[in-house]
Structures are given as structure tokens and as C-alpha cells.
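One protein chain omitted, others in place.
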Amino acid sequence: MRNTMLIAGKEFRSYFASPIFYVVTAVFLVITGFFFALSVTRPAADASIRDLVSVSQFILWFIIPALTMRLFAEEQKLGTMEMLLTAPVRDTEVVLGKYLASLGVLLAMLLPTAYFPALLYWFGSPDSGPILSGYLGLILMGGALLTVGLFASSLTSNQIIAFVVGAGIILVLLFIDAVGGLPGANPPVFVQRLVAIFQYASIRTHLADLSRGVIDTRDIVYYVVLAAAGLFLTVRSLETRRWR
Amino acid sequence: MPPEEPTAKPPAPPEPAGAGSLLEFARGLSPVLALGGVAALIVAGVIQLVFADLSLYAFIVLGIGAALLLAATAISFDAVKEALVGRRGRYGLNTIIMVSAFLGLAIIANFLAGQYNRRFDITTGRQFTLARGTVTTLAALKSDIQVTGFFAPDTNALDAALKGPAEDLLAAYQRVTPHIKYRSVDYQVRPQELARYALNQSPPVLVFETPERVQPVFGRVSEAGLPQFVEQDLTGAILVATGAKLKRVYFTTGHGERDITDAGDLSPGYGLIRRGVEGDNYQVQTLALATAKEVPPDASVLVIAGPKSPFLPAEIQVLDAYLRRPGRALVLVDQETPEELLALLKTWSIAVEKGTIADPSRFVNPNITDVVPLPSGHPVVARLDTVFLPRAVALLPASEKLAAALAACQQGSLADVNGSLFQLCPLLVTTPNSWLEKDPSQTPPKFEAGKDARGPFAVAMAGIVFGPPEGAGRGAATNQDKPTQIVVVGGTDFAANANRGLNNPQLFLNAVNWLAEQEHLIDVPQKPGGLRRLILSPEAASWIQWSSPLLLPALVLALGALNWWRRR
Partner (left out) sequence: MIEAKGLTKHYGDFIAIEDVTFKAEKGEVLGFLGPNGAGKTTTMRILTGYIPATSGDAKVAGYDILTQSLEARQHLGYLPETVPLYTDMTVREYLRFVGKLHGLANGKVEKRSGQVIDICRLGDYRDTTIGKLSKGFRQRVGIAQAIIHEPDVLILDEPTIGIDPRQVVETRGLIKSLGGEHTVILSTHILPEVSMVCGRVIIINEGRVVAMDRPENLSNRLGGASRIVMDVRGPDREIVQTISKVEGVKAVHGENLGGRQRYTVEFRPGKDLREELARLVVNRGWGLLALEAQGLSLEEIFLKLTTREEL
């Protein structure tokens, strides 16, 4: 635990020391702000952040790997991986520490977006339920996707490759439900069930309920399990170095 | 099938010169075989897990996978042995097993989560929770209902927009009952399926079907302008398809009552209220009193919505006979209500005092006569937040004696007046600051002692009467039978299409439900769609437009620059 927090703290600080964080956050805020403004300045717009949430999931597609690409790739490039892996810390502690740091950074990135619901409360009276669950959804989803990015970063010493691989996996996870459109009308029953599975596997389908104010334990389990799987695979990926 | 099947041949340990190249070829093939084998095993697992009814195929695929793996092992035995027994092999296998086990656990966790999920609707008004009426309807289902959704999401943007929410809603139904079967059909690809139903409106449509009946449901136009599939419609269709008889609500016509066919957004018509009533699973009909000998026996509720022209004595007779049946009526009155009707109401214990109520304590800007009365604890208004009544008139007990009926309401008892039992409950009351303005020309209205009467006033009342209104004779009092129930609202504009904001429609629907004894539907609060609209002044809009995408990023970049400068 001490090691985890030690690594998390170090990693968290180094995020704020690097320009990447500021640039990525600024990009995130520009895009979300733009779509938010668009969605609420329409005539008779809904006083909600639903559009903000659904846009965010697509922005997170490239924001997340941009945040995580350096976590392990840079250690490999700098050669510090050699120190980290020969220090008396468990691989799990290293992975968890880095994950917590990136999660903290994600929260720090989401924090300024509180300005948007604040505007809603200022100029109208939005329903607080969907706002809370929307943020819960973004954090859960972001938390799960961070582990995907983390895993991608553990595979290579090249940050660009880590980014591309991470974004690729996330893209698949986002749009895997699109296979539902392939079989055409009236597919056989087992194809329908397969499609249902792909739909279940998609990240987007699990944000739908949360973004409109319904908290389903299913969605929470999905995201938590996805995060656990990402962390588990990352630990295994580090571990393979010790015997590969 | 190619005749030469190198995989089938057992490996020949001493390599004859001729067979050497063949064995080489087989060696090159073995990774492919192994990969195919693993893939087959996974597919078999998926089939077994997901399609329990196809487990025969699962075993076949499993067999194929095992055979492929065996073949691969046989061909390159040394490599396999090295991979399994060597250090890397051991660790690699260990990792593969761990990862597979973990993925298996992950799948099981998700599967269980899907089976035993709980949902928490944290929106105000529980927008996404099925109404209790829906749940009881679904729970009572005994046989399957086939629901077919006709959508062409690939070619039609509207279909694409409606399909998801409609299926969400049906999924919520399916969580309650196993009897709803759903499939979707692209009507562009298979028009013949749609043609089978010969519908008179174009898709998207959900068709509810039992062996006996077919009931289509189309999207309802919502405030935002987009049609939507609405829970009430779906539940209604289930009721119809299963042959449940819907209660009927009759609206009288012929005296300038509000038009229930006029659904105009800003009109004084009652088209939208009528849809609300239908949405609560009533069948709505009109009743021309002048030609009717009686109110039809299947009437659950009779609505008299703001008549303006006089009633014939015969019509009053029909109404009175209906109320004595005993019947249930919702009467909306205002300044222009004809005297004949008011007289009838008076015999049924409620008197109407004409004039317009002004309430400086609770009114809707800018009109002091559009009052916002306070709801009492009565079930009809118990869950309403805010209702506003434009140009309300006051309601009073018809006689001194009936004042006891008001008191009875507070005690939850009945007052015996000449052998009939009465209860009179004010539903909505104005404040003591209000007064009844008798001079309509006064703008703004001003209280003039002596001319105008001081409040508080009841502006909506619910009356219960056991026995004939004139009294059944001393000692005849009994409350065994069903009572006559009347709700009178001292206003007609409140339920007009144009005034559907706040809880206005809900007041009307609650009254209907109370009269029809469908109180469980009263529990369904109106889903506040229109209440969350964001109305922005031009300044506010442009502030949001500019500050949202620019202000925050600028701040963050400034912070970054500061940080960089400090570190330098």
C-alpha cells in the first residue's frame, strides 16, 4: 500500500509537471465546452448534461490513451523501468500506483467541467439525478478505459504506439455493438443472441442508462470488471518480462 | 474435400527421404492447426454458455477443436514438449491459465450481474421507472404477447432515434414479466411483414399481438416535437391485446364545451388532456346530451368541460338520472357556465359563486387573477406541487346544513343530512388574502369591502353523496351502496392545451382516476418533461456560448504556462 501510494504520488506530480496534462485537458474542455454550449443554447433546450456525457465518451476515446501512453512506455524509454522492476515492489503495486495516479488526473480533468452544470443551476433548475449519475458514469467509464490505456502502455517503449494501440482497443470497445447492424433484418435467433452479447460488451450501451439518471448495478459491474481485467492484464504483461 | 490431408497422417519417426518434405510441410501447418483448435475450443465454450439449447453443436465443435490440437501436437511433438515443459513454457502456460480463468470469472460476474441486477432511478419523478399501473398490468399477464417493432434505422433517421428508447422501454417491461417477446423488423427490407397488419399509419410502429388480437402503437408527439413511444400507450396496447375492457370516459358535447379533438399547442382545446386520459388507459368518447336518452351504462366517468350555452330541461334530467344511478362526474365551471347546470350542481350540494378570484399572495405573473391555490391533503391533490387556475370562480357548500359535510371531510367521516350522507372536500384553496372580484372591468382588480367577498375560497371540490341529494328521509342513512361522486373545479382554462405546464393536466387526470376508482394510477406523478427547459436570455446564451469552450481551457493553459515558468 505504501509503495502503491508512493508511486501514485510520484506519477501524479509528474503529470502536472508535464505539458501533456495541460494540453490534453485544454483540448478536452474546448470540445466538451463547445458541444455543451451547442446543446443548451438551442431553443427550448433541456437543462441537462446528457449531451455532454455522450460527447465525452467519444472524446475520452483519444483523451484516455493520451493520458496513459507515457505511464510505462516512458519508463522503458528512460530506462527507469529497469530500476522500478528491480526495486522490491510488487508488479501489482506498480500497476495500481500508476492507475491511481491516472485516475486522479482524470478526476482533475473532469473537475473543471463542473462549470457546465453550474451554469445550468445558475440559469435554470436542472434535475440533479442525471447530473450525478452522468458524472458517475463518466468516472466509471474513464476509470475502466484508463486500464486499457495502461495495458497498451505496458506493451511498448514507444508512446505513439502505446497511444495507437490504446485508442484502437477503446475504439473496438466503443463500437463493438455496431456489429448489430451487420446481420440485417430478422437474423436467426442465435445471431440475435450473439448481437446481444456484442451489445453488452460495448462501452457505450452501459453509459446510456447512467447518462439519463438510472443506475443499474449491471453497468457498474461491467465497468468495474473491465477495470479489473485491464489491471490484471497489465500486471501479467509486466510479469512476463520476468520469464519471457 | 481435398484428398491429400497431411494432418491426418501420423508422424513417421524415421524420416524417409520422400516423406521428409511432406513432414516439413505439415510442421509449417501445425501452428495454424493449433490456432484453429484453440479458436474452436473458445467457440465451443461460447456456444455452451450462451446457447444452452445448442449444446450438441458445442460438443461437436469441442471435438473438432480437440482433434485439431491433437493433430498439431502429434506433428510437432518436440516443439510442444519444449513449450510445455521448458521454463518459458511453464510460466507461459501458467499465465495463459491465469488469464483464461480471470476472463472466465469476468464473464461469469457480468452474467450474474445481468441476472440479478438492481436499478435505481435517481431522476426526480422517477422518469424511467415503470408506473405502478404498468407493473400491475404486466404482473397479471398469463400468456405471451409478441411485440414486433417495425423500424428502418438504416434509412430513416426518425426510426433510428426512436428504436433505442422504445427497446429500452420494452426491456424494462421484460424485466417485470417473461411474457413479453420482442423482435425488431426492418420494414424496408421485409415490407411484406408490415403489410400483413394493414396499418393505417406509417411506421415506426410497435405491434402488440396475441393469437386473438392485434394492437399497434405509434409514437406520440411530445413537446420537443419528436414523436416518442410512451409507456401509457404500450401498457394500454397490452391491455387491449389481452382483451381487457377499458373503462370509458364520456365528454358531453353540444353546449360549447371544450373541444377534445383540438390538440393545438397553444389552443384552448382539450386535445392534449384527452390524450392524457387515453394514456391512463381509458377509452374516451363524446356524448351528445341532446340526442341521448341516457348516459350510456358503460360510462365510468362523465366529464362536463366548460359548457357555455344553455341546457335543455331534458338534458338536465339525463344528467340528474345519471348522478342518481349513482354516477360519477367531473364538472368544470367558470363565469360562462349556464345557470341550469349550476342549479343541478347546487342540488348535488355544491354552489358556485361567480366572479373572478384575485389572490395577491399566490398568483401567476403578470395576472393577479390567475391564482395558484394551495392543495389540501385529499388524494386527488396529495401529490401535486403546483397548479394554477386562470380566472377561477369560488365553490361553496350549497346550504348551511351542508357545512357539516365540509367538517366531515376533515374528520374523514360523513355528515347525515335528511337521511342522505354527504362529504364535501375542498381540494384547492386560495389564501385569506384573496377576494372574489365582482367587477370584471377593474384592471388591476382591487378589493372593495362590501362589494367583493374575502377569501379563502375553495376552487375545487370533491363531493360524495350516499342517497338522493334531497334526502332519503330520516333514519334511511346508509353507506352500503356506492356513492355518487362529483368533482367540481372552478375553472376551465387550467386544463386547456395552452396551460399544460406545471401539474395542471395531472389535476384533471387525478380527478378522473379518483372518480373511476383507479387510484393506483394517481400514484404515477406526471413525468416532468417540460419543467426542465432552459430558458436563456440572449446575454446568458452568449455568455454560455463563449465561456464554455474558451474560458476554462484558457485558464488551464495559463496554469500550465505558470507551472512551466515556475519550474524554469
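A few comments on the model shown:
So that you can tell them apart, the chains are marked A and B in the order they are listed, and the count of residues begins at 1 in each.
The rule is short, and it goes like this: contacts are C-beta pairs under 8 Å (C-beta built on N, C-alpha and C of every residue); 3 or more make two chains touch, one makes a residue touch a chain.
Note that the coordinates shown come from a computational prediction; the quantities given were computed from them, not determined experimentally.
The omitted chain makes contact with just one of the residues A:38, A:59, A:89 or A:201: A:89. For the chain missing from the display, the contacting residue among B:142, B:245, B:293 or B:567 is B:567, taking the whole complex into account.
One chain of the complex is left out; on chain A, the residues touching it are 2-3, 6-7, 10, 14, 17-18, 78-90, 241-244.
Contact residues of chain B toward the unshown chain are 87-88, 567.
The criterion applied here is as follows: only the chains that are shown with their structure count from here on.
Note: centroid distance chain A to chain B, computed from Cα atoms, is 33 Å.
Those residues of chain B whose C-beta lies close enough to touch chain A in the complex are 50-51, 54, 87-88, 91-92, 95, 98-99, 102-103, 106, 109-110, 113-114, 116-124, 127-128, 153-154, 164, 168, 183-186, 189-190, 193, 223-224, 531-536, 540-541, 544-545, 547-557, 559-560, 563-564, 567. Residue ranges on chain A touching chain B, taken from their complex, read 16-17, 19, 21-23, 25-27, 29-31, 33-34, 36-37, 40-41, 44-48, 112-113, 115-116, 119-120, 123-130, 132-133, 181, 184-186, 190, 192-194, 197, 200, 208-209, 212-218, 221-222, 225-226, 228-229, 232-233, 236, 239-240, 243-244.
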